[in-house]
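Of the protein chains in this complex, all but one are displayed in their positions.
Chain lettering (A, B and C) follows the sequence in which the chains are written, and residue indices restart at 1 in each chain.
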Amino acid sequence: MHQLSADMRACIEECLRCHSTCLGTAMNHCLEQGGPHVEPQHFRIMITCAEICQTSAKVMLIGTRHHQHTCRECAEICEECATSCARLGGMEECVQACRRCAESCRRMAA
Amino acid sequence: MHQLSADMRACIEECLRCHSTCLGTAMNHCLEQGGPHVEPQHFRIMITCAEICQTSAKVMLIGTRHHQHTCRECAEICEECATSCARLGGMEECVQACRRCAESCRRMAA
Amino acid sequence: MHQLSADMRACIEECLRCHSTCLGTAMNHCLEQGGPHVEPQHFRIMITCAEICQTSAKVMLIGTRHHQHTCRECAEICEECATSCARLGGMEECVQACRRCAESCRRMAA
Partner (left out) sequence: MHQLSADMRACIEECLRCHSTCLGTAMNHCLEQGGPHVEPQHFRIMITCAEICQTSAKVMLIGTRHHQHTCRECAEICEECATSCARLGGMEECVQACRRCAESCRRMAA
């Protein structure tokens, strides 16, 4: 995949890491903790974040210019997910993955 | 899924139909025809379209307000895919699925 | 997509319907009901079912012989999801979508 710039390769990695962290944390940590961790608004943003991160990575890999739009949307959803996770507490890995992904996606969307 | 409006249900159906049509047509008709049908720009927009349609449907099903942004992006990519398919010819099913999906997504993005 | 047999087209439709029903029901009905509806084992099988149904549909659309294996796995997971939903009650749409999809996938896996 030598066609991809170093920045784009890094962004794809952040997207896949954030995707895995959000999906794995929601389906394990959140379901097992219960209470506010399965409150609809929180849980939905986590699953939406996992989904858009995957899409954002795939659109970069496919190689059309549309990655600018999907990366912009991804950055916005990641920020919202980070905020929701930070508010709950005990989800530092997820907060960090979302913030790093958001920052990387903003650079690709510019 | 009684929570979903009739419009949103219809849009999810159009997205899934367009997803299936683009993926199935690319991987069968286009690969078998070859030539301009596997030209990178055309093939990439078909696979990108299949991907964003799937994402757009999923974000509506998950139920966050972000569907407005994913539907807007979906409409734009569907239009580009319809144009690419119409230019090649012999891909009427795909052109029609993309145009219907674009129209439905524009309504949900408003 | 005239290359696909009528049976395969029908199976793709059942898979996409089951995918949508499981994802939409989990993220709306189950999260809003709470209690046993967000118990880890139930929620995980619903999300796994949505995922394998999507994959099963895509492998049929891509057109390799591997659909026999993904359809067999899909049928098994759909049956387990139907059982989990039937046990909880109030999820008839999901039970039915899972059972129809399982039946259709078993035919394609044979």
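Please note the rule applied: contacts are C-beta pairs under 8 Å (C-beta built on N, C-alpha and C of every residue); 3 or more make two chains touch, one makes a residue touch a chain.
Please read all numbers here as calculations on a predicted model, not as lab measurements.
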{"item": "Displayed partners of the chain not shown (whole complex)", "value": "A, B, C"}
{"item": "Candidate in contact with the missing chain, chosen from B:M8, B:C22, B:I47 or B:A75", "value": "B:I47"}
{"item": "Hidden partner interface residues of subunit B, rising order", "value": "27-28, 31-32, 34, 38-40, 43-44, 47"}
{"item": "Residue numbers in subunit A that touch the chain omitted from display", "value": "1, 3-4, 12, 16, 20-21, 23-25, 27-29, 54, 57-58, 61-63, 93"}
{"item": "Missing-chain contacts mapped onto subunit C", "value": "40, 44-45, 47-48, 51-52, 55, 58-59, 62-64, 66, 69-70, 73, 76-77"}
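We take it that only the chains that are shown with their structure count from here on.
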{"item": "Residue-number overlap at the subunit B/subunit C interface, same or different (half cut)", "value": "same"}
{"item": "Distance between chain centroids, defined by C-alpha means - subunit A, subunit B (Å)", "value": "23"}
{"item": "Mean-CA-position distance for subunit C and subunit B (Å)", "value": "22"}
{"item": "Sequence positions of subunit A contacting 2 or more other chains", "value": "40, 44, 47"}
